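One protein chain is absent from this view; the other protein chains keep their places.
Each chain carries a letter (A and B) given by its place in the written order, and its residues are counted from 1.
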Amino acid sequence: MPFIPHTQQDTEEMLSTIGVANIENLFDEIPDTLRHANIEAIPSGITEMELTRLMKERAKRDGGMTCFIGAGAYEHHIPAAVWEIASRGEFLTAYTPYQAEASQGTLQLLYEYQTMMASLMGLDVSNASLYDGASALAEAVLMAVRANKFSKSQRVLMPRTVHPFYREVVATIVGQQNIELIEVPFDLASGCTSMEALKKISGDITALIIPQPNFFGVLEDVDALTDWAHAQKALVIAVVNPLAMSLLKAPGHWGSNGADIACGEGQPLGVPLASGGPYYGFLCCKQDIVRQLPGRIVGRTVDQEGKEGFVLTLQAREQHIRRAKATSNICTNQGLLVTASTIYMSLLGPEGLRLSAIACHQNTCLFREKLKKVEGVKKIFSGAFFHEIVLQFSQPVDNVLEELAKFNIQGGYAISQFYSELENCLLVCVTETKTEFDMDEYVAKLQIVLRHLNSTEKKAALNCEEGN
Amino acid sequence: MLIFEKSESGRNATSQHVRLAHTKIEIPEKFLRTDKPLLPEVSELQVVRHYTRLSRKNYSIDTQFYPLGSCTMKYNPRGVHRLAFLEGFLQRHPLSLDINSQGYMACAYELQEILKTVTGMKGVSLTPMAGAQGEFAGVAMIRAYHESRGDTARNEFLVPDAAHGTNPASAVQCGYKVKEIPTGPDGNVDVAALQAAVGPHTAGIMLTNPSTLGVFEQKIQEIAAIMHKAGGLLYYDGANLNAILGKVQPGAMGFDVMHINLHKTFATPHGGGGPGGGPVAVNERLLPFLPMPIVTKTNDTYAWLTEKECPQTIGRLSAFMGNAGIILRAYMYARLLGKEGLLRVAEFATLNANYLLARLRAAGFTAAYPTRRASHEFIITLKDEAKELHIGALDVAKRLLDYNFHAPTMYFPLLVPECLLIEPTETESKQVLDAFADTMIKILEEAKTNPDLLHTAPHTLSVRRLDEVKAARELDLVFKKA
Partner (left out) sequence: MSNIPKKLKYSKTHEWVRKDDDVLTIGVTDHAQTMLGDLVYVELPELELDIEAGQECAVIESVKAAADIYCPVSGEVIEINEALLENPQLVNEDPYGKGWLFRMRAFENENSELLTPDQYSKLVASEAH
């Protein structure tokens, strides 16, 4: 019996202590008509060895690709120590640190994490994590609505340069609560949120969301956007790549007064791509709205003898105490990923993180240069970029990607499905993990693929004409 | 000592630094950061030693018995964790083409099928990232269902007073008013009160069964009939699914939608507070509203179902497809156990709970519901000890830590004064349960002879009892350099 340690004798002794004849009798309070679940469709159990064989085969089917996809999940080098330590049973198999004295390891680590993340964002405080970047943005919107005492309209400005999936998640989550999300268009030349369009929006505004870098990899004019929003008495929600913030101006320093809330996806800091999760969402804010911050928060305090220690604090905002009036329904968060991320940030330090960010940017610049010699492909958007660029092809992108995949290259992410005005566009990302060789391979294979597709297209066109 | 206090400017773990020929960039100055973030500057060994030592200040399943009620702290198989770290799974980008994702998608699809079978439901979406998000998804689907029928007057959700705090919070997040339903003296929902509460405004009810009181809701079929007659739907909070896994299907009880806590019932690691996994399962009528994406299979090829194929979906809940790594682990756990093993989960979880309850009652502890069979967990109340010996649940919990046991859940559910909610799970042996019972007896004895030992516990951990009032009054949430 997998993982059940009882011997026959144990079971018999236990039943006799309880005073029942068999295990089935323990279920005698359940109506008989309910007690006959049929789970025959589930296969029989297998051993760890058999499972290993099966999973290795499946993993192999998905592996071995050189990845140039970004779009919210980024491949970075993760030092071996990160997951070696995060996988220690004491971190891996502990529960939420409700018994503070028996959880000082996790609690101190979370306090250190809060310090690192708040500082990276240039803000005062951080919570101990949310599910992922998209749901963190939804929580940030709800938080802004609670925190903005001047605004009664519940109108939140959502630039179209925010990740399309993030926009969908925010709509799903806050859409149930009478919050109006107003789309802000972008400038087709620069790829930035359009300041002109923004200025045409009138009336009471609760918050403006500002992505940095935005979905296209382009850098937004965060200072101007922040100052404009604050002039409207709106709060500013930054949704940013945390790795980029080691190089780029932190949200807390945007404009004259800084963003009020910063959130985003923690994955670039030590979490593998792993099919999209588990990742973690981070959420930081200014001190004066800390009570609107949802999720768990760790505080430093002292014990009976005056010795330093750590506890979960501000719990009265949370669902297990405040129930229907809680700031959020979140309970379980993504503690293990934060554990990995804290170790990652400690290993890289401020300089290591900055160098990784620079390497990503330099690689992307180099890749852009190499692409110039490929016919039928051009980089669009003139704005400054971090580590992603948008390429426009002279033909549909889906075929190109499928052909590139045959060479074990994941060529990017097709984005025209979200932006009808951006026909045949591909979002490409080059992180520090890519070598010049990888880029040359991409370019060479892309040329082959394009040649091949053009010739089959011509042939198809020819066949078509002949048919007529 | 904090890692920041070990930091020295200019010290680095240089083998983790990218080698660059130069640091020139093409980003205008106005976009750039000018200050240095407060990250530690330490060597690799310092990092490894610091966090390894911190880990040793934690209690965990791997090191201690962890009978935390309602949390199902069972053994998390190591093999499963290792296999989730296979290169092919780790490297797979969530937006990879379907042709490069068939391995992962096969696992996700098969888990969907397994969960359909154990729950007795018709459809599953794996995307919710924890129980609370599953609750949100479930309630949002119920709302979408009513709205799709033009039934827009339903603005109230019913929640028993014994429910997890996430239940009312989730209902509110979906725009509902919450009405509490009282519990009767036997631990069952007060059906008369329910009957009086339902009406044309009722959208649905959220129930946990067995309830957080550690007993099976015996009138569940009657409750389902009352709700359905009133036009409301039933949400099953799967937090306690471990009690009935493979024995009773929530679908058969009359539930329309539910979530499953993979980090509880399917043994994925809790990681000091997460990640979790909260897939939702629905019956026929809620199928069109499931959150996206879902894996579908045609011939032998897997593909993603999205908004395009399912226009009535409540939408997306995560940027990609939920906590994929947790989904993989839950799948592997289900395969290791198989149908025979899954059935034994409920049997032995229930055996362990009833055995531990019998031993504690024999030793003089008071069961909160003495006439009831325990499910996979049970409550003892220390209200008599509190009155006579001035010893509360908190004191016993903290003293247990001294004896190298994690404490049970305390002061939840709120209905039972001075309560300890104890869930041993199926993976603990009789010997461990005996040792725990013996320790509880010893602590009760200490409470009579030397109560101060309890009041000032714990004595043997890295810190003594911590001052939570100071923590909340004088918020210190980040370290600041002196």
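Following the convention adopted for this analysis, a contact is a pair of C-beta atoms (placed from the backbone, for glycine too) under 8 Å apart; a residue touches a chain by one contact, two chains touch by 3 or more.
Please read these numbers as outputs of a predicted model, since none were measured by experiment.
Asks: Wait, the hidden chain, what does it touch out of the ones we have here?
Replies: Even though it is not drawn, that chain still touches A, B.
Asks: With respect to the chain omitted from the figure, which of A:His36, A:Arg291, A:Lys372 or A:Lys458 is a touching residue?
Replies: A:Arg291
Asks: Which candidate, A:Ala80, A:Ile201 or A:Ile321, sits in contact with the chain we can't see?
Replies: Reading the full complex, the residue touching the unseen chain is A:Ile321.
Asks: Of B:Lys24, B:Lys177, B:Lys308 or B:Arg473, which one is in contact with the hidden chain?
Replies: Per the contact definition at the top, the residue touching the missing chain is B:Arg473.
Asks: Would you mind spotting which of B:Phe85, B:Trp304 or B:Tyr411 touches the chain that isn't drawn?
Replies: B:Tyr411
Asks: Over the whole complex, note the residues of subunit B touching the chain we left out.
Replies: Here the touching residues of subunit B are 411, 468-469, 472-473.
Asks: Residues of subunit A in contact with the chain that isn't shown?
Replies: 149, 291, 315-317, 321-322, 325
Keep in mind that, in the parts below, only the chains that are shown with their structure count from here on.
Asks: When the centre of a chain is set as the mean of its C-alpha atoms, what distance in Å lies between subunit A and subunit B?
Replies: 21
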